[in-house]
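Everything below concerns the one structure shown next.
Every protein chain except one is present and positioned as in the full complex.
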Amino acid sequence: MPSKPKTANTWYLLIFLVLFSLVPVLKTTNYQMLLAAHVLVWGLFAVSFNMLFGVTGMLSFGQALYYGMGAYGAGLCVKYLGQAWFFPGMALGIVLAAVTAWLLGHLIIRVSGVFFTMLTLAFGQLGWQVMFKWYSFTGGDDGVQNIIPPGLFSNKVIYYYLVLALVGASIWFLGRLSASPMGLILRCVRQNPERVRFLGRRVRRNQQRIYIISSLFTALAGGLMSGVDYSIHTDMFYWTTSGHVILMSILGGIGQFFGPLVGAAVIVTIEDVVGAFTEYWSLIIGTVMLVMVLGLPRGLMGEISQLWTRLPGRQQALTTREEGN
Amino acid sequence: MEPIAPILELKGLSKAFGGLKVTDDVSFKVMPREISVVIGPNGAGKTTLFNQITGHLRPDSGRILFKGQDLVGRTTQQIVALGVGRAFQVASLFLGETVLDNIRVACLSKLDQTRKPLRPVSDFKRATKRAMEILDSLGLARYAARQAHELAHGDQKLLDIGIALALEPVLLLLDEPTSGMSPEERHLTRELVRKLWKDFNLTLIFIEHDMDTVFGLAQSVRVLQSGRLLAEGPPEEIRKNQDVITAYLGEEVA
Partner (left out) sequence: MDFSFIVVQLISGLTMATFLFLIASGLTLIFGVGKVFNFAHGSFFMIGAYVGYQFSSVWGQNFWLSLLCGGLFAGLLGMVAEFFFLRRIYGRADEGGFQILLTYSFILILDDLVKLVWGTEYKSLAKPPALSGAISMGGIVVPTYNVAVIAIGLAVVVAAWWLLNNTRGGRIARASALDREMLSVLGVNVPMTMTLVFGIATALAGMTGVLAAPLRSVTPGAGIEVIIDSLIVVVLGGLGNFWGAWLAALLIGEVNSFAIVLVPKWATLFSYLVMALTLIFKPEGLFAPRKVRRV
């Protein structure tokens, strides 16, 4: 049964922001703050992705393309033009990502279902190949190091708060969007595209719109990450990055607005803890994915909210539907 | 005095799948405010006819004039915008949304407000008010906060009609509005459809198998058989038409 994404609850968002703003204040190490920043950036990436998948039903396997564009926009500008170009470069990456999404959207939204997914993958990998092989410009597999945000923001704590503010504002916006008429029509597109046509709305136009919006925020996440890690790498474009964000969303719950954010926090934590002990990371996330898809398709947040609604003995579905002939 | 123009006119409409003619040179006129029914045995091409009117299928030849404009070659979106509404044989809903939102999304579509990204849906007072009015006239207002998949079968069909009504159609096509209902439900639905017809100033064309509904509601009847228009006229005439009796009604009435 299709489940409705919980409209963004402002309270959740506030609690989340307060918790994360406490991280540098409490006596945490730089490393813990770095982890928190990773959760924030991956969280934004995952929430943006879920606007496509959980809300509109478009499973993109190529969002790494936009993530990489944001990161490389900032990183390459710093490399060639200097530190001061960090933010203009990030903006450039975001604009490029939006334009690319607009262009590619025209090509790949013509097909639906599995073929949409595979085309996003193919174009994503195309982007990776270009970045990987264009060594003279991008540094290829070596990536670019020493991308330090300019001025005040070279301070890790200040940059952390900038990340928190931008991620918070973006998630707030996407939450508003998912509760708005635009979010409603997008959920309708997922559930019954045929009927949406019969509302006099164009299905593809709506898909194109959210594809661009999602890619734009994905690029923002990428840009922010370049300043968190002080470096960029072609892996940001690689398909496993797209797969990673899908896993976060599935784990947290694609039917819940905040699900992907929770998923991001869980995965970043697990990766930190388990990553130290084993090199067989993809075996672990593969197994997690398998279990989630087969056993818990609603995700962690989805299962919790299901338990919650069951508790007070909420009225159950009235009747079964029967199919007409 | 100027004669009243028909609201819908089919002229020599034909459609074939492979070698099978599903619509075979069908022509008829529907006048404004008419309640018209299309009957015929299963496979007679009734739903296919609807699909051509609403742009799901493109006819091989012929014209479909709605208020004088040819609908052939237009997209479903354009046809809906011109004022043709449709409810489906199997209720076509947004099952994971609330009953209210099912109608509200249609109201928002009609008002061209589905691109608004910032304010919550409930802030759109006009669409919300209109949606509640429609739920009221369907008798579904008390289920407004339920999810559509929780509704009983009959109520889902009503909700489907409600979505169509929210788009303020001039001409409404109903595909078997009473299928799968008990006799009492049928009676209620029949009365409700008549009320909606009055309140919303509709021209109605519906497909129906239930003869009580056909003869209790329709002002004119068209009989399709194997894609051809076998007979048309007021219900009393059709009831006596020998061709119709042998071809179709024979099974059920005689």
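Side notes on the structure shown:
The first chain written gets the first letter, and so on, giving A and B; residue counts start at 1 in each chain.
Convention: contacts are C-beta pairs under 8 Å (C-beta built on N, C-alpha and C of every residue); 3 or more make two chains touch, one makes a residue touch a chain.
In this text, all values refer to a predicted model and were calculated from it rather than measured experimentally.
Of the candidate positions B:T76, B:S109, B:T189 or B:S220, contact with the unshown chain belongs to B:T76. Checked against the hidden chain, the listed residues A:M33, A:L59 or A:A98 yield one contact partner: A:L59. Looking at A:I185, A:I212 or A:I246, the residue that reaches the missing chain in the full complex is A:I246.
Annotation: of A:F49, A:F123 or A:F237, A:F123 touches the absent chain (contact as defined above). Even with one chain removed from view, chain A keeps its contact list with that chain: residues 1-2, 53, 57, 59, 61, 107-108, 110-111, 113-115, 117-119, 121-123, 125-126, 129-130, 133, 190, 197, 239, 243, 246, 250, 280-283, 285-287, 289-290, 293-294, 297.
Throughout what follows, only the chains that are shown with their structure count from here on.
A straight line joining the Cα centres of chain A and chain B is 42 Å long. On the side of chain B, the complex with chain A involves touching residues 54, 75-77, 80-81, 86, 89-98, 101, 104-106, 108-110, 113-121, 124, 127, 147, 149-153, 156, 163-164, 167, 176, 179-180. Contacts from chain A toward chain B in the complex involve residues 1-4, 7, 173, 176-177, 179-185, 187-188, 191-192, 194-195, 197-202, 206, 209, 317-319, 321-325.
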